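Heads up, one of the protein chains got dropped from this complex, but the rest are sitting where they should.
Up next, chain A:
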Amino acid sequence: MTDLLNMMGIVKEFPGVRALDGVDLDVRAGEVHCLLGQNGAGKSTLIRVLTGAHQPDAGMIRINDEPVQLNSPTAAIQRGIAAIYQELDLVPDLTVAENIFLGHEPSRYGFSRIHEANTKARAILQGLGHAEIPTHRTVGSLPAAGQQVVSMARALSRDARLIVMDEPSAVLDPEEVSNLFRVIRGLTDRGVAVVYISHRLEEIREIGDRVTVLKDGATVATGLDARQTPTKELIQLMTGRSIEYVFPPRTEVRAAAPVVLEVVDLSRPGEFAGIGFEVRAGEILGLAGLVGSGRSEVLETVYGARRAATGFVRVDGAVLRPGRVQDAVKAGVGLAPEERKSQALLLDEAVFKNITVSTLGRFASTGFLNNRAEREAASKLAVALDVRPAGVDQPVRNLSGGNQQKVVLARWLLRDCRVLLLDEPTRGVDVGARSEIYALIRELASNGVAIVLVSSEVPEVLGLSDRVVVLREGRAVHTGPAQEIDEHQVLDLVMEGSI
């Protein structure tokens, strides 16, 4: 059988990071090809290259043995490549038929032919085994699974020969997943190839034909049999890094150290349930889990940015009112959020203003700011944390990811935080600067701050934390000292629910 798609030696560099470093991928017509890899392995970048959103710096792409340039999403669509993302790219207020034919509506003399669109849409949906979806309904009123089917119908309306599905099962119930699989089988029977990305091994076993494993931006194995390859071997391939991060040595948390943060039976329907943990002064607690496991949601609820449905949070023994960020801040809790740029920083403002924004009252008398005191305090911290380039008057936008993260940390240091919540503290931070951030976090802990760390990178959680809580689908499936569990076991837990 000849390959429908050949990608060879794909390289993609971003400033400061080589996201793809020689990736190979072969996909045959009519197969379900699974793409496995940890966060940061390069899956999303590869998909963006394939769908024309990114241009590779090196490498070759062939479709049906013909070299192609996919220099825009339109070019990829014309070559028969379509993608279905986790966040569906549908227009909620348009009807099913309008969404399916968006951008290539059946029309005559510029007037759209609604009837024809509806008929054609119905035919496509029928082909997918979902004739029950009314073509005149607005897409926003359909459940997630229905929207996904519409997304696939749209791909088919463009005669897609290869459909990329990025974690399609993440938004679906088990029953809907088996429905999805039925649709996928229908597609492959017609010769359409599917590139299937999922973290759930049991799904890959069920629907997949072959597996390609990515690690650190390179293909480490390709053409593996999806049903026969042992789980152990797959995880072995995904783990173990070529770049070893340097983690600072742990300092012993004194048993007598007081419990600073207490989280009891915290729940939010649809996000997580029954989460409870304690963090002592000087301790780093890591939350590990996949995207959608509820890890960031837990953190934001502890901070009061989301309102807990049940349960409560105690800081130094005092219960925080749920859903009140100001209370948490007042009690000495700080959050370095996941989306640094949109949730933490005022990008066009000077570094010192970003550092002092949570402590403004301290630099003011009757409302008037003492600019010099403010600048001095911020400078002292910026120097201590080695924010580069030096100087607190430049806009934060000019700093690299790692230095921006330091600015966020400095903000909470200035407040003398009791509890620091860190959500993906090294996202967008290049490899060299990571060790610095790690050392900084550990130093904070040894100064008596209680730290909760969330990261999608398992080695980071294990290397930095004292204790780990593993989350799977909104529930804690394991709690214990970080040294007593390894990366394989964590991956087993989050992917299959047991060790």
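We adopt the following convention: a contact is a pair of C-beta atoms (placed from the backbone, for glycine too) under 8 Å apart; a residue touches a chain by one contact, two chains touch by 3 or more; residues count from 1.
Everything below uses one rule, namely that contacts and distances are computed from a predicted model.
Per its UniProt record, the hidden chain corresponds to "ABC transporter permease" from the list "CidA/LrgA family holin-like protein", "Amidohydrolase-related domain-containing protein", "Electron transfer flavoprotein subunit beta" or "ABC transporter permease". Here one chain is not drawn; of A:D93, A:E349 or A:E376, the residue touching it is A:E349. Even with one chain removed from view, chain A keeps its contact list with that chain: residues 303, 305, 325-326, 328-330, 335, 337, 342-350, 353, 357-358, 360-361, 363-364, 367-369, 371, 389-391, 393-394, 397-398, 411.
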